[in-house]
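Below you'll find the structure, written out as structure tokens, and then a few comments.
As you look at this complex, bear in mind that one protein chain is not there, while each of the others sits in place.
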Amino acid sequence: MPDLMPPRRERLEILGEVNSPSFVPWIKRHSGRLGLEASAFSVAPGRIGVTVAGQPDLIDALEVGCLLGPIDVWVSAIDRAPVADLI
Amino acid sequence: MRLNASSPWIPLALSGDIPNGTVIPATLCSKPIAIWRSQSGQVNANGNRCPHRGMRLSHGFVRGETLSCIYHGWRFGQDGACQHIPAHPDVVPPASINCGPLQVAEQDGVIWVAEDQVESQPPRLDGLKPLRSLVFCAEPEAILTASGGTEVDLGVEATLAGTRICLLLQGQAPAETLCLVLVDQATSPKACAEISRALEGIRRRAEGETEKRGAA
Partner (left out) sequence: MIDAWYPVGLISGLTREGRETLLMEQPITVRAGKTGKPEVVTADGRSLPIVERFGHVWTSLGTPEKDLFTIPEADHPERVLVDVGVVRVKCSPLRAVENFLDIAHFPFVHTDILGAEPHTEVEKYDVKIREEEDEVWATKVKFFQPQAAKSAEEGITTEYMYRVPSPTSSVLYKTCPPRPGEWDVICLFVQPLTETLCDVWPWMALFDEDTSMTDLIHFQQLIFLQDRSILENQIPARLPLDPGMETPTRADLTSIAYRRWLKQHGYTYGAELVAQ
């Protein structure tokens, strides 16, 4: 069993036509599927923000899934930035 | 026709149908599943769809105590949880990535699968031993009629070649019924052979009847 890569905490900003009510529940479900913690959702016109924590490759997988998302959204880009842990 | 009235356990294969290290498809109340036996002999069952990209897991391969999907090699343990993603070998897959494990019991030479958590054991098949499994292109009702037997909880009891037999029936698809044939424990090899031959007669009659009804 490989060593667990150090978990990361990142802020994802999902941009585009993303304001369908289906999208936040979709992101919650999909991050749960990937074993990621998803929190601190923010919704503004044209952007959804979420903080996720977990293995880096699985955060990549969440980004990949969100690039498509449910049928009624169009994601034009996803910005990512590390979030420092509060000590 | 009631096929599995009281028990949550569904009989879906004979032990001999699944040697060590193999996987087969089956249908559990219209839901496609995969049943597999690990290298050490442990039977397992789960949904027949890889959570990665939807490939049928019954086309996969058993290695040691795990089942791998043939498409991208995603590997699942006996608890259904993904253990390894070959394209990303350093990832420790979370248990949330799983193939929908089901409860399995192997008893009296029969493999039973349950959809939900079950406390009880499968029904006992006292005095019977497995003979073979067959798929009939027929409805259970037609098999009942063709066998000249009586309906019981899990299928049909009948007499064939002078011997008591029991057919456990499970619909797999319209006009497709899985039939696990059990015979009296004391049945001789010669009688078993006669029963096998007589089963072909039942099959022909049942399939003919189903075809007639289908055409009507």
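Going by the order they are written in, the chains are A and B; count residues from 1 in each one.
We take it that a contact is a pair of C-beta atoms (placed from the backbone, for glycine too) under 8 Å apart; a residue touches a chain by one contact, two chains touch by 3 or more.
These numbers were taken from a predicted model, which means no experiment stands behind them.
Undergrad: On subunit A, where is the contact patch with the chain that was removed from view?
TA: Against the left-out chain, subunit A lists 26, 29-30, 33-34, 57, 60-61, 64-65, 67-71, 74-75.
Undergrad: Spell out the interface residues on subunit B facing the chain that's missing from view.
TA: Residues of subunit B in touch with the missing chain: 32, 49, 51-56, 59, 68-73, 85-89, 97.
Everything below uses one rule, namely that only the chains that are shown with their structure count from here on.
Undergrad: Could you grab the centroid distance between subunit A and subunit B? Build each centroid from C-alpha atoms only and quote it in angstrom.
TA: So the centre of subunit A lies 41 Å away from the centre of subunit B.
Undergrad: Quick check: in the complex, which residue numbers of subunit B touch subunit A?
TA: On the subunit B side, the touching residues are 51, 88-97.
Undergrad: Using the touch definition up top, name the residues of subunit A that touch subunit B in the complex.
TA: 1-5, 32-35, 54-55, 57-58
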